[in-house]
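Let me begin by handing over the structure; questions about it come next.
After this line comes chain A, so read on.
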Amino acid sequence: MDRGLAMRRLWWKETRQLVPLAAMLVVLAAVLHLVAALAGDRLFRSESSQSIAMIAMLGMPGLFAVGAGTLLVGQEWDVRTMGWLAGLPVTGREIVKAKLAVGLAGLVVIWAVVGVYLVGAWTMGVVDTEFWHDALRAWPAHTVFLLFAATALAWRLKSSLLSLLAVVPTALLPLALVTLAMRVAPQARWSNGRDTTNVWLLAAQSVCALAAFGLAWRWGHRAFLPARTAESRQSYGADRRPSRAVWNAVPIPSPYSALFRQFAVQSRVPLAAVSGLFLVGVLVDAAVGFVGAGAAIRMVASAWLGVLVFQGDTVGRRIAFLADRGIEPRRVWSSRIAVPFVILGLLVCAALAATVPGTSWLRETRFASVRMFGSLMALAELAAFVVGQWAGQCIPSPVIALIAGPILAMAAIGFSVAAQFSLGTPWWLAAIVYLAPILATRCLTRGWMDRRFGASYWVQQSLFVSVFLILPVIPFLNAVVREPSMAGSIAREIEGVVRQFGSEAATRPSVELVLRKGVATEDTSDGSATDGAMTMNADPVAAGVTRRDSSADSASVNRVHPLPSEDPIGAELARIAEQLKSTTGPINAAGYRVTRFVWHVAIVSRAHLAANGGPVDVSAASARHYGQSIALMTELAQRLRLSPRLVEQDSADLIEIHLLFELRLSGARERIGAEQYASSVALLADTASRNAARRRAVALSWHAFQSVPPRANAPTDLGGYSIAAAPGGGLTHGVLLRRRAGMAIADLWALLGDGSESGSVERRRRINVLCGTYDVDAFEPELRVGKDAGGPDPAVGYLITRWEQPGVARHWFGNWEREAAELGGHADSP
Partner candidate 1 sequence: MSTESREPVISVRQLAVAFPACDVLRGIDLDVERGTVFALLGENGAGKTTLIRILTGYLKPGSGSCRVLGLDPVRDAMEIRRRVGYVSDAPALYDWMRVGEIGWFAAAFYAPGFIDRYHEAVERYEVPEDRKIGHLSKGQRAKVALALALAHDPELLILDEPTSGLDPLVRREFLESMLDRVATGRTVFLSSHQVAEVERVADTVAILHDGRFRVIDTLSRLRETATEIVVSLDDPLVVLPLPGEPAEILSDRNEGRQRRIVARGLVETQLDEWRARPGVVDIRVRGATLEELFAATVRGRDGMMTGN
Partner candidate 2 sequence: MFFSIDPSNGVAIYEQIVRQVKFAIAEGILRPGQLLPSVRTLSRQLAINPNTIHRAFQQLQADGAVEPLRGRGLAVRSDAKRACVEARRALIADRLRSVLAEGLHAGLTSSDLRQLVRNQLARLDGHVATVASVDEEPNA
């Protein structure tokens, strides 16, 4: 016998047995990535942690380690090929060595795959290096330990199911050791807390891995030695149990009770172990004091209960006993699912009961409602059970089913949650689709019993899977399909305008004007109530601008400006003019304080001029201020119009309205000066260029909106306006928002095309709905002096205004434009 060839073949066989495990893990990783992509950023990403997909990649080597150990050894015991293997002319040592080596090699390969993935993610810049640095220091050694531990347990327990269950507590062994060591070792010797934990952990893992390796070697070797007499006697000797008369005396059970009993007795050890695991999860909650700490453990236990439903009979083809005797599939199905389901129900109730407020061990809860979180967890556990039982029927190998079950359950739950948040699926729909796996197993029980895993079986399973995946998506699809989108013709027109002006907008950035600190009145509200009032001291000596906090009970008059000789208002206006002169581009609506200040100056200075009396130089100053402010208002309007954003267009509208008011007053020309008056009137009368600017702004705003993908957490900006969020989140949010924004833009475009109010009530409504505008009553600014204002000082006057915030197209084609045009017409003919 060619020894080398024999050993190579043995190694090949072991490797070949691992392929389904590796393939399944890859598929599951892909599925988790899909779910994570669907969920988007909203659900799973927080500032400091990585997305669930990346963590899943991290988990892969661990699952592989556990699965490889269990599969290579445990499965051989289950299907009884170990005996055949022992009969080959290779020594037991070589077999044990081959299994360990192949497992280790496979683990290295999986780590290499994960490494490649991480490198790719790192080059894309989505990796939190600190987190991964920690993870990569602690985790690889742990996976090696898991591999050896799983192998050792499989050799000892001689069953894949039991060894898999036993691995769960064993996996925590290094952690437990480290905790123990940290308690025992004096704290003072170590300076840096986190580094020492890592070192201790690594040490514990190495020690445990070596111990597990030794045990695996020893127990593996022992499995091939002749069984000791005690074990032999147990195999073939008489059992010390009641005599045969027992079964004669017991009455024949009904079919259902016979089946229930058969299932319960057959699977009693795995059922007990998994129930124990579930209770451990509840205890972890108690130990940590936080509902949900043991959630992951309970989910795994629920999924495993589901897997046991069908896997209990798959082992050794036991189901053939019932199949050969023609037991109805419905009886088989209900008896398989009943016992684990009842057990799950009891456990879930126990977990729920423990969330009753006031339970002694619930020291601290971080959720507003423990009850609600507990209920959600109960639902999740039921869902995990349902998915687990489906996985248990579909997957022939018990080890792979046990590993895949919890992962599929979490993927399914993740999908449901993502669908609710991202696609706007109603909760009842997301819950109802969990009937699909139950129906699937019920309908395909016959195929599973007869082991007819042919094409028709898999087609039917796929149908049920499709129902599960597609049904929750239907509301989203429905909403998306029904939401109207911008007409193609309009899109093309807009596209034309964008091409014409797009580059221009890019090269001329907008400028935000600023005021010197302390000059402006305070922004106390969002503009819907009376803004801060500005007071002006009529006393020429203290011709400063004082500030009054309108919300305070007592008036605090703060003199914030220096001596009157410096003319602070004029200086400020000059400063504003400087800022305007220094650039040529459009100005930003964010500088609305400047605009407001200028406007206030105009009002107050006009009031001063209107009030008869007062020193001559005050009048002169006021006249100067008035003229300057009007000029500035004109220029501000012009510069706002240059902006490619809608908000500036509407801000310009507001200024122009105020300007029109001033220009229409009698004696305006004299106050302002003929030249300035003429140019201001010309600006106001130029409807054509105003509309052209608006059109440009609409097109460019839409263009800018389209080039930025809507983010779930950040507000969306359309032409400077914040868009109200669409219902749902994630995908729904993005798609519906785009559609609605498009419709709003189309409406604006049509509005501009029509040039009038005709037939645009509907449009207005749509625009308002999108941009959340509100109606504002007209408000005439008022200047009250002395006793009328209720103030103590008869000389002090109070200006009461309301600064309106810009709203989308609120003043387009208003009456003021007609009046402005008329004014322009009259200006030509004095």
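Candidate entries met the following condition: all candidates are chains of the complex that A comes from, given by their letters.
As a working rule, contacts are C-beta pairs under 8 Å (C-beta built on N, C-alpha and C of every residue); 3 or more make two chains touch, one makes a residue touch a chain; residues count from 1.
No experiment lies behind these values; they were computed from the predicted model shown.
Note on chain A: across the options 1 or 2, its touching candidate in this complex is 1.
Those residues of chain A whose C-beta lies close enough to touch candidate 1 in the complex are 235-236, 238-239, 241-244, 246-248, 250, 252-255, 257-259, 261-262, 265-266, 316-321, 323-329, 450-452.
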